[in-house]
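The structure's right below; bear with me while I get my questions together.
A protein chain is absent from this complex, but the other protein chains hold their places.
On to chain A.
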Amino acid sequence: MKAVASMRRFFLSCLIRFIIVPWKQRKGDSVKINSVKIIAILSVLASILWGYGLVAMVQDQFFHPAASAPLKNVAKTKNDHALHLVALGDSLTRGTGDETGKGYVGYLVDDLRTKTKQPLQVTNLAVKGLRSKELVEQLKQPEIQRQLKQADLVCLTIGGNDLFQGGESLRNFSPQRIKQTEHAYLQNLETIFRTIRTANSQAIVFYISLYNPFQQLNNGQITSKIVRQWNYDSAEVAARYPNIIAVPTYDLFELHTNEYLYSDQFHPNKEGYKLIGERVSALITFAKGEGK
């Protein structure tokens, strides 16, 4: 106990001698004046810097000769042990209608994570409302190309906006118009598949085909027929390329259409997306098993 008391006394005396007394002295004018000088000198020096900044701004912004920025080569960096999944396409791939925002890609990834310990890298490049023509344009971008090169798996939904046009073309449709749309679409699809295959000859591509959201409406019979034909023709295009798999979803939504649709009666809801995700997930294990 005595030792502790003496220690405490020692500390207190140190505190007073080295901290409190200098602190009080510091408050005296002589030291204060010094700090004012230091602040003033530092600030004046700094203001030279700010002034130079302004001059540089005028030079750079107002008197810069027009010149294009030099292009640099895009470096290739691939994280080799991760499984790259690239998702392309429209609102279905985006996950519109799923209140959790996951979409079938989210459920697919959840599923895959339980199956494999391999790290997964998911890049969802889908844009709501995308049509096949716009996807062709998007695929031309160098960064999209780079992503495709790294991909091991590619998921793709396209065509829904081409065919349904937000429900317009089916409400007052003519067989003639639909034929034209389909013809243009198939050509775009061909280009899309070719672009993907040229960028990456290895990756397995899952082309997720259409379901018919309007099955229970008045002309459900006719629309179903159109969708079936559409899917058949698309699958024919897919079959021309190796490792492009057309995944059907038509049957998933056939029986209980309204239970699997979101309130817009067009996009799937959470349950609908789960179904699609499960279907693709089942294929991936199979495909990987084959690969080994």
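As a convention for this text, a residue touches a chain if its C-beta (ideal position, glycine included) is under 8 Å from a C-beta of that chain, and two chains touch if they have at least 3 such contacts; residues count from 1.
By definition in this document, contacts and distances are computed from a predicted model.
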Among "Heme exporter protein B", "histidine kinase", "ABC-2 type transport system permease protein" or "ATP synthase subunit b", UniProt-listed name of the chain not shown: "ABC-2 type transport system permease protein"
Option from A:L108, A:A126, A:L139 or A:V247 whose C-beta touches the chain left out: A:A126
For chain A, the residues touching the chain missing from this view: 32-33, 35-36, 39-40, 42-44, 46-47, 49-57, 60-62, 64, 66-75, 77, 79, 82, 94, 119-129, 141-144, 146-147
